[in-house]
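The structure is given below, and queries will be raised subsequently.
Yeah, one chain of the complex is gone here, protein chain that is, but the others are all in their spots.
Residue numbering begins at 1 within each chain, and the chains themselves are lettered A and B in the order written.
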Amino acid sequence: MTEVHQGRLETPFYGRFKAIDTLNEWHTWNGYTVCNSPYCADLEYFAIRNATAVFDLSPMNKYRITGPDAGAYLNRLVTRNVSVLGPGRVGYSVWCDNDGKVIDDGTIFHLDEGDYRVCAAGRHAAWFADAAIGFDVEIDDETADVAALAVQGPTSWSVLTRAGFEGLESLKPFGLVHMELGGRPVMVSRTGFTGDLGYELWMSPDDAGVIWDRIFEAGELTGIRAIGTDALELSRIEAGYLAPGLEFLPADETVRTGRSRSPFELGLDWLVDFTKPNFNGRRALAEEQRRGSTWRLVRLDIEGNKPAHNAYVFPRESRSRSDIGFVTSAAWSPVCKKNVALGTVRQPHGRPGTTLWVEIYYQREMHWQRKMARATVVEGPFWAPDRRRLTPPEPY
Amino acid sequence: MKKYDVVVVGAGHNGLTTAAFLAKAGLDVVCVEKNDYIGGAAVSRELHKDWIYSNCSYVCSLLRPEIFRSLELHKHGLQITPYGGSLTFMQNGDYFGSYHDPEVKYREMSRFSRRDADAYKHYAADTQRQCRFIRDFLLTTPPDPTSFHPRDLAGLLDIGKRFVDMGEDRMYETLRFWTMSVADYLNEYFETDVIKAALSGSGIIGTALGIHSPGTAYVLLHHYMGDVDGNVGAWGFARGGMGAVSNAIAGAFQANGGELRTESGVGHIRIRDGKVVGVALENGDEIDADTVVSAMDVKRMFLDCMDESDLPSHFVRKVKEFKIRGSSGKLNIALDGMPEFPALPKGSTLYSSDMHFVDSMERMERAYDDWTDGTWSQDPYIDMVMPTMNDPTMAPPGKHFMSCFVQYCPYEIDGRAWTDEERQQFADTVINQIANYSPNFKDLILHYEIRTPSDIESQIGITEGNIFHGELTMDQLLFNRPVPGYAQYRAPVSGLYMCGSSTHPGGGVMAAPGANAAREILKDLKYANTVPENFGDD
Partner (left out) sequence: MTERYDAIVVGAGHNGLVCAGLLAKAGKKVLVLEARAEVGGAAVTRPFADGFSVSAGAHLLHQLQPRVMKALGVRIPLKSERMPTIALSQSGDHVFMDEQTAVGVSDQDAQAFTEFMEWSDTFAGFLNKQLMKPPPRLGSGSFNDTIKLARLGLDLRMLGKADMRDFLQLIGQNIYDELDARFESDLLKGAIALDAVTGTHTGPRSPGSMITWLYRLCTGGHVSQPAGGLGAVSDALAERAEALGVTIRTDTPVEGIVVDNGRVVGVDTAAGRFSSWKVISNADPKTTVFGLVGARHFESTFVRRVHHLRSKGNVAKLHVALDALPEISGLRPEDFGGRLLVAASAEAVERAFNPVKYGRCSSQPVFELSFPSVSDDSFAPAGKHVMSALVQFAPYDLAGGWSDVARADFHDAALRVLEETLPRLRDLVLHSELLTPVDLEAEFGMSGGHWHHGELGLDQFMFVRPVAGAAQYRMPLEGLYLCGAGTHPGGGVTGAPGYNAAQVILERERSR
């Protein structure tokens, strides 16, 4: 008898990353060891915005939902109307607990009639199984059975086409297509976490190495780079996407009352569909809609150039009044040349267009400083180039 | 003859804690102990040459960090080291391990059920929520729900507020949690028998109930709410054995001018005109003091050391009805080397974990059925640790001390005293169960000590050898502990106090009862409070 593996798991792309890695900086993601940055996070970031960046998202949790009730099951599980999501389409949604608080967000891939895959950061085998009581569905955790690669950036379509993925030009955002590359099945979806043109490739772990090699061969002349999580995180903030654990905590893991967030409090009103049949959190959300929410997610454009990590948010410049919230993610955006942040503030504060103040803490040669900075609440993502939606994409 | 401000009866960790805080406040305190060693049930004893035995309590997590810090126990030699994991050997040759590393723990659970592995976070969050609720009450005196005194009303209001703050759904969950059996509680999360069996042990340790008995879910908290350096639920060893805890508190007590007298068992507590005036020792000596604090369990304190006529009759009746059941025994073993466990791969970190040998819910419950039938479990639940894996100073190099906590083990066999033969059979039951999983175990045994509840009673003094000084059931918690109306550490005689584990918040090497009692005494004596408040957590 041997013990379960005591260290961190390796993804199907681990060897490829290890081969190009120069910094040896890794961290744990969902039990796997993944690269923070293989050589230089700044350069990796610009691969996302300028050329093609390849990111290993194999550690994402993947659940296959099948069976006669699969569609009805998902529709009860998530806040969005899944019944309008046809085969070949992908939908972003959140799912909530009984109190209407977000447990996680994720993408639902309608692979084939009645055959779905849910992809999420958190582990949900138990929640999904509990939610399946009374439904005729089968739920398989295929996290380890599916390798996944994000290929993102303005030249990503050209690179993939050159690699042999033909016909992707007609794939619209949030579409998916089943393809083959040298006889190896690959599901390609036009999805991503960067806010730019990009695709995600889903394949068998056995084929992972070969497919990686084909893509890198094809991209060699157009500046393809493998990137780590540091670069991705920066593009994620620019795109204004939420990160579980930062913008919200999974409601099924919070111990303290009031630390979880509803979809409304995360600016995801558009994901809550009261016209569809019953879903988890519906009653509480309807009540919240009537009564008003406690928190609001804000996207902040902050004056100056000092990222507002962990900053408190105030309604006025004077700190004598108590804070109304805090920053959850912050970055200097190289592509927008803006000091941006996501944060959570108490309602009614934080309406788009209003001005708030953040107290920024920064260190200069050992000494900590603090500074009040004006922050404008903006609507929508900081970075949303038209090319992300363009179909067919521009060739390079 | 010298008159003291306070006599504390019993130098267990709670008695010493009360004594230390009172001495710190400037009172002249003497702490008397019947044995020739201090510590009560938190002791380190050299029962086999060069082997230090933690022969009663054997692990430490509940000791309140507020008390540790306030009494500066590190200056008196106390060092607590966390240890990792637990392990349940299975009858089919497999095992289920609970690893310190959360990812490895997850992976191991997934080996049995991915769903259970994911459900663990729900279980942990829901249980932590209950821990948080109760933890804030550990260092407080329970309010009396029948009283209209402002302090009680404020206390009740505080409990009510914390309860309401949980939100409606979680209030219902809390009501259910307090009244459920640990088996039903686990059934709501997990599907794998061995995982449930492994987790259910914490619901019955030290308790004369089975895993299917309502109320046992709460007992989980007494094993989960402790922490080591903020790692909630973690358990640790005291370096040098559990006696290090008592010795450190005694050190703090003496550093504050307290006087410790061993071999001074109390014969009775002296009462005159309805007031306490001191104690009379078994050797005939008398000690005068206007305040007497007893760390003994309430049955021993009131029924053995006092005249019933000095106490209200309904109080005496309630003390008699107080449930303090012998339900667990111990086997402490000196080993010539490391036992082999063929089921467990060599080099596994689980060698230094808690080991168990009962792999199903049915076996857990059947162990209890034996106890209700008046005998020890034939297939007992054993919580086995080798502290020497983490603290090599407790035995010579390469040798080990093994502590086996055994449940269930009755105070009496079928209503009569244990015979020597039965004690030996009990030991054999335990040794054989371990030997089933460790072929060389028996050969390594150099010495062992058998501790049935009646042995614990006769040596430590705890009635029926109950490790918690009274069952931790709903009817004996909070304002019901030890007796409704007397849960605020004051006995029904002026100047007499209780500070042992029979009082809120109950047993375990927590020192909270001792600290709470000290706070009440200082209030009555109009001395400045020296007892720390909860660190709090929000």
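Note that in this section contacts are C-beta pairs under 8 Å (C-beta built on N, C-alpha and C of every residue); 3 or more make two chains touch, one makes a residue touch a chain.
These figures come from a predicted structure and were not determined experimentally.
When the missing chain is restored to the complex, the residue among A:170, A:278 or A:363 that touches it is A:278. From the set B:3, B:74, B:151 or B:176, the residue in touch with the chain omitted from the display is B:176, counting the whole complex. When you scan B:261, B:323 or B:490 for touch with the missing chain, the hit is B:323.
Touching the missing chain, out of B:192, B:213 or B:516, is residue B:213.
Remark: the omitted chain is touched by one listed residue; of B:26, B:65, B:82 or B:145 this is B:145. Counting the whole complex, the residues of chain B in touch with the unshown chain are 145-146, 163-164, 166-169, 171-173, 175-176, 179-180, 184, 187-188, 209, 212-215, 314, 320-321, 323, 362, 365-366, 369, 372, 473-476, 479-480, 484-485. Think of the hidden chain as still there; on chain A it touches residues 69, 72-73, 76-77, 97-98, 127, 130-131, 133-135, 277-283.
We take it that only the chains that are shown with their structure count from here on.
If each chain is reduced to the centroid of its CA atoms, chain A and chain B end up 47 Å from each other. Remark: chain A residues 1-6, 8, 28, 31, 98-99, 123-127, 129, 141, 252-257 touch chain B in the complex. Residues of chain B that touch chain A in their complex: 93-95, 97, 99, 101, 103-104, 106-108, 111, 114-119, 121-122, 125, 128-129, 132, 165-167, 169-170, 189, 343-345, 348-350, 538.
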